[in-house]
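One protein chain omitted, others in place.
Here is chain A:
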Amino acid sequence: MSTRLIGASADSVEAATAPLRALDLPPRPRNRARNGLAIAAFALFTIATCVPAIGGIEVDLGALVRNWSNGSGLLVQLIQPDFSFLPRTLEPILETLQMALVGAAAAALVSVPLTLWAAAPTNPNGVTRHAVRTVINVLRAVPDLVYATVLVAMIGVGALPGLVTLFLFNVGVVVKLVSEAIDSGDHAYMEAGRAAGGSQLQINRATALPQSWPLFANQWLYALELNVRISAILGIVGAGGIGRLLDERRAFYAYDDVAIIVLEILVVVVLIELVSTTLRRRLV
C-alpha cells in the first residue's frame, strides 16, 4: 500500500488533479459469512427464547396492558411515601446493617488463608489450588437468594440463614477477586524470599501478605457494600432484615409503606457507598 501511495504522489499532474480516484481506498474488510453467522445465531437464540413450548417466555402484551390498568394505582402510591411508617422500619434496617457487617467481617477472616491457597504464586501445589478454585467457582454460581431459600428451609427462619448466605457469598467474591489480582501481579519480592531460603509459608507471611493487604481491604469494603444491598432483600425469603417487612407491605398492596422502605434502603446504600469509597481512596 505504502509504495503505491508514494508512487501516486510523485506521479504526473493528472494524478494530482484526480487524487481521490487514483488512490482508490483499500477495500473495507468484509466478513460476510462470519457476520451472517453471528446474526443468525443471535436471531435463532432470541426466537428460541420466545417459544413457550420448549420453556421460552410467552410475549403477551394484552395481559400486560390489562394488568397495568389494575396496578397503576400502586405506582401512584409509590410516589407518596407514608412517613408515619418510618419508626417501624428502624429495627429491621438495623438488623439488615448488622447482618451485612457481621457477614463481611466473618468472611474477611476466612478469606485470607483461602485466597493464599487459590493464587498460583502463594500456592505452587496445583492440586489444592484447583480444588479451592473449583469450590469457589461453584459457590459463586449459585445466586444469593437461592442459598437463602435453601438455608432457611434447613436452619429455620431468622437472621442466621441470612448471615450464612452473606458469609458464603462474600467468601466467593473476595477469594476470587483477590486471588486473581495476586495471580496477575509481579512477584520479584517473593523470589527474594525464596533465594533467602524461606519456606512457602514464610514467604507468604513475610512478602505476599503485606503486599496484598490493600487488595484485601478493598474487596472487603466492596463485599460490605454488596451485603447491604443483598441483606435488604434476604428477608423476602425469610432470612431476616428489612426485606421481610418490605415483602409483607407489598403483599398487602400498601405501596405507600413500601415507598418509605425503598427510600430508606436507597439512603442507607448510598451512605455506605460514600463511606466505603472514601475509605478505599485513602487505602490506594
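Quick note on the criterion: contacts are C-beta pairs under 8 Å (C-beta built on N, C-alpha and C of every residue); 3 or more make two chains touch, one makes a residue touch a chain; residues count from 1.
The rule is simple: contacts and distances are computed from a predicted model.
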| item | value |
| --- | --- |
| Per UniProt record, name of the chain withheld from view ["Transglutaminase family protein", "Aminomethyltransferase", "Phosphonate ABC transporter, permease protein PhnE" or "Carbon-monoxide dehydrogenase small subunit"] | "Phosphonate ABC transporter, permease protein PhnE" |
| Contact partner of the left-out chain, one of A:35, A:72 or A:184 | A:72 |
| Hidden-chain contact residue, picked from the options A:120, A:209 or A:236 | A:236 |
| Selected residue (touches chain absent from view) among A:57, A:127 or A:195 | A:57 |
| Residues belonging to chain A that touch the chain removed from view | 45-46, 48-50, 54-60, 63-64, 67-68, 71-72, 74-75, 78, 94-95, 97-99, 101-102, 105, 137-138, 141-146, 149-151, 153-155, 158-160, 163-164, 229-230, 232-233, 236-237, 246-247, 250, 253, 255, 258, 262, 265-266, 269-270, 273 |
